Every structure is written in C-alpha cells, then in structure tokens.
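The complex is shown incomplete by one protein chain, all other protein chains being positioned as in the whole.
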Amino acid sequence: MQAFFRFLLALDRRWIFLLVLLSVTIPIVVPIGLPVTTTSSTRNAFEFVEALKPGDLVWLSIDYGPSSAPENDPMAEAFLRQCLLKKVRVIVTALYPLGGLGLANAVVAKITAEYPEAKYGVDYINLGYKDGAAAVMRTLGQDITLSFPTDVNGRPVSEFPIMQGLRTIRQLDLVFTAATGLIGEWWITQVHSQFGTPVIIGPTAVSAPKYYAFINSGQLVGMLGGMKGAAEYEKLLAAKHESLGRFYRGTHAFTATKGMDGQTVLHGVILALIVLGNLAFFMTRGKKAGAA
Amino acid sequence: MEFVGIGTWLAAFLTLAALSFLYKDNPFFRFAESLFAGVSLGYYVGIVLNQTLVPNLFEPLAKDFKTNWDLLVPGLLGLMLYVRSVPRIGWISRYALGIYVVYYIGVDFTRRIHGEVMPQIARTIRPLQAFDGPTLVSLIFIIGVFSVLIYFFFSKEQNAVTRPIARLGTWFLMVSFGAAFGFTVMGRVALLIGRLNFLIQDWIYPTIGR
Partner (left out) sequence: MNLEFGRVTLVVLFAIIPIVGIVLGMRAPALRSKIPLLVAFFAGLIPIFSMYIPKKFLSGESGMSPRLDQWLIIVAGFALLLGITNVISNGARKISRRDRGWPYAIVLLTGLFVMGGFGIYAAVSGQGMGFLPNGTPTPFRWVESTVFQPLQSTIFALLAFFMASAAFRAFRARNTEATILLIAGAIVMTGRVPLLELLAAPFPPLQPAAAAASQFMGKATEWIMDTPNGAAQSGIIIGAALGAGSMAIRVILGIERGYLGLGKGE
C-alpha cells in the first residue's frame, strides 16, 4: 500500500492531464444526459424576465471575452431567446475590451436568425463596444447617446425606432450582464446603486461566490452562476416555453445543459484526486517522520 | 459530407498548438502564444478606432465642429499619454495620466461607498428580536461579517480579545474560499468543455462525415 501511494505521489502530472482530457471528451462523444436541478438565484432571475411584458425594454451587456465564452454564451443566448420570444425589446452592448464585441456580434447574429420576425432597430439593436466602462455607465444615467451616438455599424441611433423616446437607463426595465470580471459588478454597484435599474448577472463560476453578497443585500434580482446557472436557465426556459423545449432537446449546437455531463464527470475525478492525494500524503507522511 | 472551411482547420490547428503545451513547451505553443499576443493588440487597435474614436471623437468633430470643438482636448490628452516614451519631455504626459487615472479613481470612490459599503452594511444590520431560524441565520451572518472585518483590521496589532475573533473570521473566509474553489473548478472545466466541443463537433465530426 505504501509503495502504491509513493508511486501515486511521484506520478508524472501528464497522466493527470490525460485523465482530465478523457473525462471531458467521453461525455461529449457519448452524452449522458444527467438531470439539472435549479437554485433560487436562477429561478428569481428567470421569473423576473418572465414577468416582463411585450414592448418592455431591457439592456443586454456582453461583458466577457472568448476566455469565458463557454460559460457566458449560453446565458446571453438563453436570455436573448427569451426576450425575443416574449417580444421584449433588447439593447445589446459590449463593454469588455478583449473580445466582447466579437461575441456580442456572434450572439446577436445567431439568435436573431432563429427569430426572423424580430426587426433590427425596432425589436433589438446592437450598440457595439465602448472604452472606459465606468465612464460609459455614468453617461447612461444622463443620456445614452452621450456614450453611444451610433450603433455598432456607425449609424446614428436616432435613426432607429427602438431608441425613440429613450433617454436614460432609468427608463429600462432590466439590465442583464453576462460577465467575466469587474465590469459585471459595476452594473450592480454603479448603475443599480445610482440609477436604480434592476440588474441580473450571469457571472463566470469563478466570480460567482462574490455575488451572493449582492443577492443578500437586495442589489441583485438574480444570478446565473457559471455554466451550471446557464444550464438551470435553459431548463427553466424549456419547461415554460414549448418551442424552446423542442429547441433545447433537439439542437446539435452546444448548450450549457450538454456541458454539464462533462462537468459532472470531471468534478467526480477531481474529488477523487483530492481524496487520493490526501490519503497518499497522510499515509506516507507518518512513515517519513518515523524514519527521520 | 459537410464542408469544413479553412477557417475551422486554422482554428483547430491553433487550438491543438496551444494545447500541446500540456505535453511540454514546444515551438508550436510558442508560435500560438506569440500570435495570440500580437493579434490581441491588433484587436484593440480595431475596436478602439472603430467603436470609440470614430463615433465619439472623429465624427462629432467632423460633422459638427461648432458644438463639439471641446472634444479636441480629450483627443490631445489621449495623444499626450504617448509622450511618456520621449525621454526629455516625458513629464508632459503626467497631465494626461493624472487626469485619466484620478478621474477613474474618483468614479471608483463613488461606486465603492455608494454601491458597496453602504448596502453591505445595511444588509448586516438586522433585527434580532425573535428566537427563530431566520434570526439565527442573521446572527451567523453578523458574526461572520464582523469577524472577517476584525481579521482585516491591520492598523493595530491583534490582542487577546481580537485574536480569537480574527481566527473565527479566517474560518468564515476558509468556507468561502473552499466554496470558491468548487466554483473555480466548474469555471475552468467549462472552458475546456467549450474547446473540446469545438474540436469534436465542429472539426472532427464534419471532417470524418459524421
């Protein structure tokens, strides 16, 4: 037994890498379809959006880059699907410099293709990226066109019906930020605190623990924590809307729900590694001390 | 058989080149890493120019100079930042840097006090008049916040009273960090799933005709 644990501790870490690779690859090739349970923070977010009425206006901010797209893309996509389905109008922006704009363009192109009846400039608009996120957020409380005089393609926003009569972010019913870092937090601590617009956040799992403090303090309507949160949201959407249920069950594209299989397997593997590592550590430590 | 474009092959090659680092450091990884650094900077040039400088600076100046003449100032301040690299007159950039840094610190100050300190303290101050479940939870919460704050109080050396409280604070922090570790695993794995999903679903399957 001793020899086995010593062998384990001396193992080349590339064997662990191989194990990780296999435990994520196999569920992609052979999907398991494990169940997803929902948590209150995701349900609160979902119910809030469900309660919006046709014609209401919301803000979707893509505040993440490719470094966290597998977590954040499914959230932004699910939210945009829900809004377009419910005929809630959406303003899309990107405030994350390293790749936010490309993902905003991709998400908008992908989801609006699924809803051809939604018209650009009437039902949704993409205002693109802007530098200086904190300054941008300040202007939103005064006049949105101070920071976003044009849409993503450089056309003046005054040309679009969706922007008619809209002046500040206070007039919006919700801000949904899919975020990887601080910018998501600023929507809560700056925009919500100063202008009162309700905020839902879809953070990466890494930053999710912090947002429980903001949920507790009532500064956040709800949260989709990482890929799990996105999978919960997909489940809630599929259960509520028949067309989305069919979509999520039938699609070949990547969804957070599909990703949860690999998540579960690798969580099991990492827990086993922690237990094995500790066993090996304690079993060999005593002997070494004794020998010395 | 679905046609897999050159873009997908290029993306797959770069993905594998970056993953090859796991075996050992090698020229393919170095190539991918350097290319990433270069393309990222080029990406910044593209977005800053197209999405900020053209719509918020150049066009307002060109179309309506009379109204927007003052935008020349931030334009010049922006250029002034680059004087840093000229040795003899580098100090001139202090004006631009000072305005840029201190403005954002001022904004951050309002956010910290108004959006963080006050709401979080308000959440912590809770009535404890009933002896029931929610009160117990509130009590745990208050003890947690208080002990963590004591732990973070570095201005004065800990004494016999504060030391055990600070120790309790570290336990709360450890629960939080443990939970954060669990969440971090989930986040990192998600990224890997995304990449492998691309390799398998978008590259390998269409290539082998599945």
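First chain written, first letter: the chains are A and B, and each begins at residue 1.
As a working rule, contacts are C-beta pairs under 8 Å (C-beta built on N, C-alpha and C of every residue); 3 or more make two chains touch, one makes a residue touch a chain.
As the structure is a computational prediction, the values presented were derived from the model and not from experiment.
Engineer: I'd like the shown chains that the missing chain touches, ordered by label.
Structural biologist: Hidden chain contacts in the full assembly come out as A, B.
Engineer: Using the touch definition from the top, which of A:85, A:98 or A:166 touches the missing chain?
Structural biologist: Considering all chains, including the one not shown, the answer is A:98.
Engineer: Name every residue on chain B in touch with the hidden partner chain.
Structural biologist: Looking at chain B, the ones touching the missing chain are residues 7-8, 10-12, 14-15, 18-19, 21-22, 30-54, 56-57, 66-71, 73-79, 81-82, 84-85, 91-92, 94-110, 112-114, 116-117, 120-121, 123-124, 137, 140-149, 151-152, 169-186, 188-189, 191-192, 194-195, 198.
Engineer: Tell me which stretches of chain A touch the chain missing from the display.
Structural biologist: Interface residues of chain A facing the absent chain: 13, 16-17, 19-21, 24, 32, 34-37, 39-40, 65-70, 97-99, 101-103, 105-106, 109, 128, 130-132, 135-136, 138-139, 142-143, 146-147, 152-154, 194, 209-210, 212-213, 215-217, 228, 260, 263-271, 273-274, 276-278, 281.
We adopt the following convention: only the chains that are shown with their structure count from here on.
Engineer: Find the geometric centre of each of chain A and chain B from their Cα atoms only, then give the gap between the two centres in Å, rounded to an integer.
Structural biologist: 14
Engineer: Can you check the complex and tell me which residues of chain B touch chain A?
Structural biologist: Contact set of chain B toward chain A: 22-23, 40, 43-44, 47-48, 50-52, 54-56, 59-60, 103-104, 107-108, 110-112, 114-116, 119-120, 122-123, 141, 176, 179-180, 183-197, 200-201.
Engineer: Using the touch definition up top, name the residues of chain A that touch chain B in the complex.
Structural biologist: Contacts found on chain A: 14, 17, 20-21, 24-25, 28-29, 67-71, 97-99, 101, 128-132, 134-135, 138, 147, 149-150, 152, 154, 186, 188-190, 192-194, 204-206, 208-209, 213-214, 216-219, 225-228, 252, 254, 258-259, 262-263, 266-267, 270.
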